[in-house]
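With one protein chain held back, the other chains of the complex are shown just where they sit.
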């Protein structure tokens, strides 16, 4: 590979990883289980998502996501920011992201607002870049309830758990 | 065109489309009508923005934007996330984006928070990439009123209309 080819490949890797994370976050909101599954390596992905749980494989995440989101009326909004993507070599990369998350339960009228950092590692597979490790570091959580008469009731402000 | 040139052109197209969408969203907030107009193809842009309206040309959007925003004291914040940009060929591209939108009316003290997906199509014109189709899929809408005594009053939570 020439030097120019190497530089182009690096830019392509960064663009593909940016798209991978976007696809993952949008798939969570769309409750598209197959698309979520396809964002991770097939076996052994490490997923550390307090307070929801820690998983040693993408199937663990899929299981809890199915319980909490895919089979309930909740409406989620996962929005990613401030990507610091570092291409380590041809097959390995890492990134820090900042997430804004809102979840709303239309029957219970409860919501959660969360800001976190994601600390991710990615590997290049024969199908393209995939998430091998993703750790969420919660920074700010607001839990509340929508009440028509009294406005938005904030039930508790958990301390950052990071 | 060599293979390397093709790969560079693809990266440039993605960067330009990212900038185009950013320019559009910031122009809406800056109430810069000329800049909004310049983001779309000259004739026949399809714009599907429920609950505001559906338009077969950029001038339809400009007209409603002038009524709702450009000639009123409202303050808007359109912020784009999670771009899944797909370069189809040299002249055609598509993308899904996630939007966080806030609008605030300083006299009525009302606000709207909205999360949506944008489903866009872009074409390359002699002036560069432009939006040919943009459909907003609203996912979560909160309407509220700021009241000093009683906090934020949430008036209604429309169901997702998607």
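By letter and in written order, the chains are A and B; residue numbering begins at 1 in each of them.
Going forward, contacts are C-beta pairs under 8 Å (C-beta built on N, C-alpha and C of every residue); 3 or more make two chains touch, one makes a residue touch a chain.
Here the structure is a predicted model, which means the values were calculated and not measured.
Q: Per the definition of touch given earlier, which of B:58, B:81 or B:96 contacts the omitted chain?
A: B:81
Q: Can you say which of A:11, A:48 or A:123 touches the chain missing from this structure?
A: A:11
Q: Among the options A:35, A:64, A:83 or A:123, which residue touches the chain absent from this view?
A: Of the candidates A:35, A:64, A:83 or A:123, A:83 is in touch with the missing chain.
Q: List the chain A residues touching the unshown chain?
A: 4, 7-8, 11, 14, 81-85, 96, 98, 100, 115, 117, 139-140, 142, 144, 147, 150-155, 157, 159-160
Q: Footprint of the hidden chain on chain B, which residues?
A: 4-5, 8, 11-12, 15, 18-19, 21-23, 25-26, 29-30, 75, 77-81, 100, 102, 104, 106, 109, 146-148, 150-152
The rule we apply is simple: only the chains that are shown with their structure count from here on.
Q: For the identical-sequence pair chain A and chain B, what's the CA-based rotation angle in degrees, nearest 5?
A: In short, 120 degrees.
Q: How many Å are there between the centre of chain A and the centre of chain B, using C-alpha atoms for each centre?
A: Taking the mean C-alpha position of each chain, the two centres sit 23 Å apart.
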